[in-house]
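Since the structure comes first, as structure tokens, the remarks are kept for the end.
Of the protein chains in this complex, one is absent; all others appear in place.
Each chain carries a letter (A and B) given by its place in the written order, and its residues are counted from 1.
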Amino acid sequence: MLAEIGQFTLVIGMLFSLLLAVLPLYGYFTKNDNFMHTARPLAYMQFLFILVSFVILVTLFVIQDFSVQYVWQNSNSILPIRYRISATWGAHEGSMLLWLLIQTLWTGFVAFYSKSLSRGQIARILAVLGIISLGFAAFVYFMSNPFIRTIPAPIDGNDLNPLLQDIGLIIHPPILYMGYVGLSVPFAIAIAALIGGKIDETWIRWSRPWTNAAWGFLTFGIVLGSWWAYYELGWGGWWFWDPVENASFLPWLAATALIHVQAVSEKRNAFRGWTVLLAILGFSLSVLGTFLVRSGILTSVHAFASDPSRGKFVLSLLAIYAGGALFLYALRVNKLKSKIGFELSSKETLLLTNSIIFFSACFLVLWGTLFPIIAESLNYKISIGAPYFGSMFFLIMIPMAVFLPFGMMYKWRKDQMKRVVTLLLPLLLLSAVLTVITAWYFELYKIRSISYIFNSFPVNTGRIKAITGIFGSYWVLTSVLYYFKVYKGNLTRAVWGMQISHFGVAIFIFGVTMTEYTDFEIDSLMHPNETKIVKGYSVEFKGVEKKQIENYQANIGHFVVKKNDEFVAVMEPQKRVYVRSGNPMTEAAIDPGFTRDLYISLGEQINTQGGWAVRIYIKPYIRWMWGGGILMMLGGFWAATDRRYFRMAKKRKQENIDTYLAS
Amino acid sequence: MKKLQLLLIPLLILAFSTSAIDIHEFETEEQRLDYQQLTEELRCLVCQNQNIADSDAGLAKDLRNEVAKLIKQGQNQIQITDYMVKRYGEFVTYSPPMGADTIVLWVMPLLVFLIAAFVLIRGIKRNSTQANHSEDDS
Partner (left out) sequence: MNKTVIKALIPLLIFISLVILLYSGLGKDTRLLPSALIDKPIPEFNVPSLLTGKRIDNETLKGQMYLLNVWASWCPNCRIEHPIVTEFVRQNIIPVYGLNYKDEPADANAWLNQFGNPYKDILVDIDGLVGIDFGVYGAPETFLIDAQGIIRHKIVGELNPYNIQNEILPLIKKYK
């Protein structure tokens, strides 16, 4: 009964999406106020019904209704309740419903926080968001329905994949989807502006907080994904350039470019077309990401069960959203005449250069991710992974780091390179000195990581990259701190946000460089009461204990770690077998730290004398990587709350209408 | 009887799953690092996008053993990668080849960057010349 109500509310929600997509736009084109007025209420109703539908699905999991196929596939009578709830979004159908819910949630937020917009503006924006919701609602109802029954009802369910029985599943997808879906807001704003045939600064100013907030969520979601993979998969990896990971990175790169361009196009009557294109690109990449992840077109550990027919549906949605948007862009772009300018030597130029860099980085990741598909269509199977992405992405980030301080120090409109270079030169020297000290202290000159350039020449690129990375980190850090010295006083939230995010960038670069190039890993055969010395830590193996916990059987290894005879930690990695499915799983033991993580993985029993294969890692400064990401996120959220954005310059708006009419 | 049971459990575990952790003894640290790098760059062919270092699959273990064997024979990373590619094709390495047919893979991103930068500079120059003649100010 409940499942049928769930379906019913889903359909009603979809109907409201349809009305939202149609009525306000009709009202806009026929200048009918009443129809335009329906936009906000329809947005709220859409959200309400989808919310009820979603809550029903969660309830079905909690009460363990195995007659519902999706519940049966992803849950089990001995699954702990917190995982029963998160199992709601543990597989394709439920996660799509979550996506839809979040889409209607953002739409509701836009409806609520848009008092300063005119009726025509809000009608268009909400209508576009309605079109998007409609597409996804149709996808859920027709192609990915989580409420389908399975008759006769099984006594017990399959299990939730053990890898998903974890806090990571509870928080990572919702946060990540908030990011993906949040980009639909700047997308909708851009489309709404194109429909109206003009984009003035008020449009762009109004879209900035939404872009910043969505970007913040996306940043957080990616950080969570990396952290989750790190402790869950058991091999200490935190980024594999896997297609699903790239799928989340692509919209992030586009959104980063967009944020920087908006800073320019909000102030200047220039590059509005570029702003619109990036806004279209951002959300399109979110939809592309969903396509890549669920269609089976690319192989990935993270992929949902693949289904080409679902793939076709999502591809059609992408074609409609992005294709429609780009078509509209082509029609309207000639109406966006740039007038007011700035010199080549200015902050504006540097901000735009940043967008070119991030756009190119976005292309790079997209190109590398899709290239195997291109090759496959030419009957050529190829794998593209970390060796490609790692080296190419590193290269493109060099100009990013180099230009960052310039971008911060340059004045708007017109400046002299000489002035800025004079300001930055001391920072350059300071960074160089700090790099030398750091390289000596951490023995970076001892790093050995060979790459074969052009697949022939062995070069110790690891050493070069490590030192370059550290330098980049100091270069950004010193300039962020110097900025405070120069611009002390009443800084707006937007500027504070920028500073916090850029500070986060410096921390991130430091963390990623150290953990990538100075980490240490060793596999050994250990017997009980044996001690292994690893980089100054003494790791004593006490043996393996068997235990039954919740819904799995565990082999728990006990390790005591000391440094200089002082106790550091007790670490207990596990090898689990889940009772219901028989699935084995490795649960690593991690001792987190500010300057390093200790990480121990249990392999398998090697002999009958209690000897086990053990992998021990030292991961220096890995938390700085995620810490930097969290700082970036905080900066984005803080900037989003700048009230300057919410004030509508009505006078400016009228000015611009007159100007456009006259041109 | 208890002893037999204790023996059976580890044997059962061994039978049904291997582990990505292998114990190989290498003579030099360079060899050990080469092993780490190679096993991270070679792909597990029966997995859903994993390298052989992280995979629990039987084939991954066989390939890791082969890599260790070849390293001890004195082969370098290029030779060992070629060995694998000769048998399994380019797919087996995550490092794409740099040949005539894949040159576009490496060149395109650079091209996109240059084109975008060019369009940007030209767009700004055009803007700024207009600004010199324009009365408008914001």
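Throughout what follows, contacts are C-beta pairs under 8 Å (C-beta built on N, C-alpha and C of every residue); 3 or more make two chains touch, one makes a residue touch a chain.
Computed from a prediction, not measured in an experiment: that's the story for all the values here.
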{"item": "Among the chains presented, those that the missing one touches", "value": "A, B"}
{"item": "Touch criterion as defined above, residue of A:L326, A:L423 or A:V495 at the omitted chain", "value": "A:L326"}
{"item": "Per the touch definition above, residue among A:A43, A:L57, A:L98 or A:L298 touching the missing chain", "value": "A:L298"}
{"item": "Among B:I21, B:L38 or B:L63, the residue in touch with the chain that has been omitted", "value": "B:L63"}
{"item": "Residue, one of A:D33, A:E376 or A:E545, that touches the chain absent here", "value": "A:E376"}
{"item": "Candidates A:P41, A:G197 or A:P308 - the one touching the absent chain", "value": "A:P308"}
{"item": "Missing-chain contacts mapped onto chain A", "value": "273, 277, 280, 284, 291, 295-299, 308, 311-312, 315, 318-319, 322-323, 326-327, 329-331, 333-334, 370, 373-374, 376-377, 379, 381"}
{"item": "Chain B residues that touch the omitted chain in the full complex", "value": "45-46, 58-59, 62-63, 66, 85-91"}
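One rule holds for everything that comes next: only the chains that are shown with their structure count from here on.
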{"item": "Chain A to chain B touching residues, read off their complex", "value": "233, 235, 237, 240, 242-243, 267-271, 299-301, 303, 338-344, 348-349, 352-353, 356-357, 359-360, 363-364, 367-368, 371, 380-388, 392, 396, 448-450, 452, 454-456, 458, 521, 523-525, 546, 555, 575, 577, 584, 586, 601, 603-606, 608, 613-615"}
{"item": "In the complex with chain A, residue positions of chain B that touch it", "value": "7, 9-10, 13-14, 16-24, 30, 33-34, 36-37, 40-41, 43, 47-51, 53-54, 56, 76-78, 89-98, 101-102, 105-106, 108-109, 112-113, 116-117, 120-121, 123-125, 127-132, 134, 136-138"}
